[in-house]
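As you look at this complex, bear in mind that one protein chain is not there, while each of the others sits in place.
Chains here go by letter, A, B and C, matching the order in which they are written, and residues are numbered from 1 within each.
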């Protein structure tokens, strides 16, 4: 359904480590952007980790634009300054080629986190890992969305009418979210009555949620794919009897879960995911074994589940 | 050659003989074509979505479009004055950020509001200087200042949202007067004041003049530099205020909002029938344009139209509307 | 009636006294102010980032800006003709999507390229009809068509990326001729052809005329409708081709690219010194504008400037550049 033709043209062997001491690593860290607190936390952690292992690290701000990020990677390769890329892609497909062909050709190690690359966004588990890269660190893969949807289904034995608020079409998270939401079609008593794509901003989510609620007075649940949007949803829903499921798990969201404003929030771990992605490169250089797929939802930072609810919210610590 | 007395009646007869030269019908048609479009859209919306005309839905529509409406009001002035302002999105975001940030740091939403408006005024003054004094093309000037303003908003907020817990912060957007939500009242008042200012005062007349023929305005002794600058200042103020309103509505101020607000506001003004060439247009036209857009967006959300069909439908309707408008104008000529 | 001979010397004396009437200096300064800005920027870049002038870096700069450059070339024609095209971003995305999609479904990158260019031509024809025949303001017309085109690109691609594995698909963007990457050659050739077309042919002169004085052009018997439409068609073609080039470079075609390309292209054209009022400007100016932007972006990437500082620096530099330009022009007058 994704229109992805076979992407197995990349060499699937990881290149040999270009250096043998992690302290000799010169890391280009490609952030999706810099302009939200999630990314600020990631960047902060990245610098910390680089300090710990004694490696150099430069941050590239992808400005939420896949082509900008592509251009930055090309330029980083041209400059010859780096021997490792740690990448949080804006779009896993646009940068597939450069990460699986051009980077290895220049003896640059690649570690990916947050979004899978090369059309693997809708794959499950280990399959989100692209051979040729060092590892993939993820906590918002299709499996997580499926578990999230299942969580909603389980919590409502009598069924429910559901509204979905996603980011823009074509965004990997949106694709996974909507793909996972198909499970509602098969579940008894569940119906997706409204669904709206936004640009991830609070005001747009507010408008969308307000209109949805207005047009569907019998809606029971809104699932929002990002805490930034959820803030708008919470304001729009006001005192109406609608449960809000959030994906993000930032400080605000955990506070809302605690006070009952949100039914639950899926934890995202910007610091953890960045740390794992950088440490994976260091480990590989050290000659240690590195897991192809590091599943953040199984992280020790979490109390065994990524879903924070009123009952277990005390066990969670927001990372941003 | 003392026949002028002959001429007067002669010409008068001439005019009398062809009173239908400027027959009113086509003009009315063209002047009010967009109102027709709006009515048709509302009718369509009511058919497709029966709850469309419910008071709650109408209230939501207006609330959701208060901010862009206020920005479009400022843009109406800028465009009629022959200018252009692409920086309103950034100023809107700055207004939202500053009002929330200052409210948090001072504990007073009023100080936050004042700070935001002050920031908007500064943005407006800068744009005014660039355009009116340095004679920079307004498109480039405001594209450049937008970039700077946006950067400052990110810097100030440290790229993080300011989440305001103080309930007083929400009073501006959440209170009501006489049963009407305050933002809707504000929207109505600004449009009325703006309309009067533009249509019925010396200042308004002068704005039309500088937009319609800059040189003529200058030659007739108008202070074109100050006048030009003033519309940018007003627009900056309004944009920052719109940002404050939205921050109050959402309880959050952050720098990444408002990306589309400049283009949306311009589209609203122009779909209403104000000309981008300057010197023509009216505030009521922007009100009509605003309602057309608001109706469309509400309809799309209510109908759950997917993004691609939304894009196609919105584009098509805008094109049909302006084509109808242009056709009815040409028919007149 | 044989007095012209009498008159001519009488007047000629007048000229003889002031042979230096068109003193070159101030004009040169203003005409080439932007080249000065470019040189200064390059100097600055070389100081801040020593690798700036390395052949690899220069190659990267050009490769990264080929697409926006090609779009800006089309935009130069549109703006000189007195128009505006906001739909190039959507057409670019459609070109990328169609070329990749058709390549996957037919197995032939050439067919994909042709299909993309065909799609671009259709977009251009639609814009041309809207603007030239239906007389719709180009700003609204292309804003509307952008929405429709973008929706179609999403629909066609089913809101998913087309990832092309066929290595031939990448030949267009990844091959070289005589050591020079093909896209750079293409960029150079299109600019030279465009420059010649605009400056040295009758078609080019007619484009200046319709932009400079639409009515005069019409009264001179030019086919203003066809001419106006033609620039939109050309721009549509170029935008779709730019999309194809980028899809080939990235190996992926998807509908959500190109959001900033219209504004970037317009900014490039105007920073180069072409007037938004139409009737004035040149292709070489857009080339200078392109290089200024390319240098800035490259410098920012190389310096790892964070987005907020990038925004501030970019805005400031653009403003300084155009202020200098405007200052040197005013000095002349």
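By definition in this document, contacts are C-beta pairs under 8 Å (C-beta built on N, C-alpha and C of every residue); 3 or more make two chains touch, one makes a residue touch a chain.
As a convention for this text, contacts and distances are computed from a predicted model.
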| item | value |
| --- | --- |
| Among "proton-translocating NAD(P)(+) transhydrogenase", "Sarcosine oxidase subunit beta", "Sugar ABC transporter ATP-binding protein" or "Dihydroorotate dehydrogenase", the UniProt name of the subunit that does not appear here | "Sugar ABC transporter ATP-binding protein" |
| Identified contact with the non-displayed chain, of C:56, C:166 or C:280 | C:280 |
| Option from B:180, B:200 or B:320 whose C-beta touches the chain left out | B:200 |
| Per the touch definition above, residue among B:180, B:193, B:216 or B:320 touching the missing chain | B:216 |
| Residue ranges of chain C at the interface with the undisplayed chain | 1, 3-4, 6-8, 10-15, 17-18, 20-23, 26-27, 200-203, 205-206, 208-209, 212-213, 215-223, 279-280, 332 |
| In chain B, positions touching the absent partner | 1-4, 6-8, 10-15, 17-18, 20-22, 196, 200-202, 205-206, 208-209, 211-213, 215-223, 275, 279-280 |
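Simple rule for what comes next: only the chains that are shown with their structure count from here on.
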| item | value |
| --- | --- |
| Geometric centre distance via CA averages, chain C-chain B, whole Å | 29 |
| Numbers and ranges of chain A residues touching at least 2 other chains | 34-35, 168-169 |
| For chain B, residues contacting two or more additional chains | 154, 159, 307-308 |
| Chain B-facing residues of chain C, complex | 86, 130, 134-137, 139-141, 143-152, 154-155, 159, 263, 266-267, 270-271, 275-276, 307-316, 318-319, 322-323, 326-327, 330 |
| In the complex with chain A, residue positions of chain C that touch it | 51, 56-57, 59-60, 63-64, 101, 104, 154, 157-165, 167, 170, 246, 250-252, 254-257, 259-260, 297-298, 301-302, 304-308, 310 |
| Chain C partner contacts - residues on chain A that touch it in the complex | 1-9, 33-35, 58-61, 63, 65-67, 70-72, 74-75, 78-79, 91, 93-94, 96-97, 118-119, 168-171, 175 |
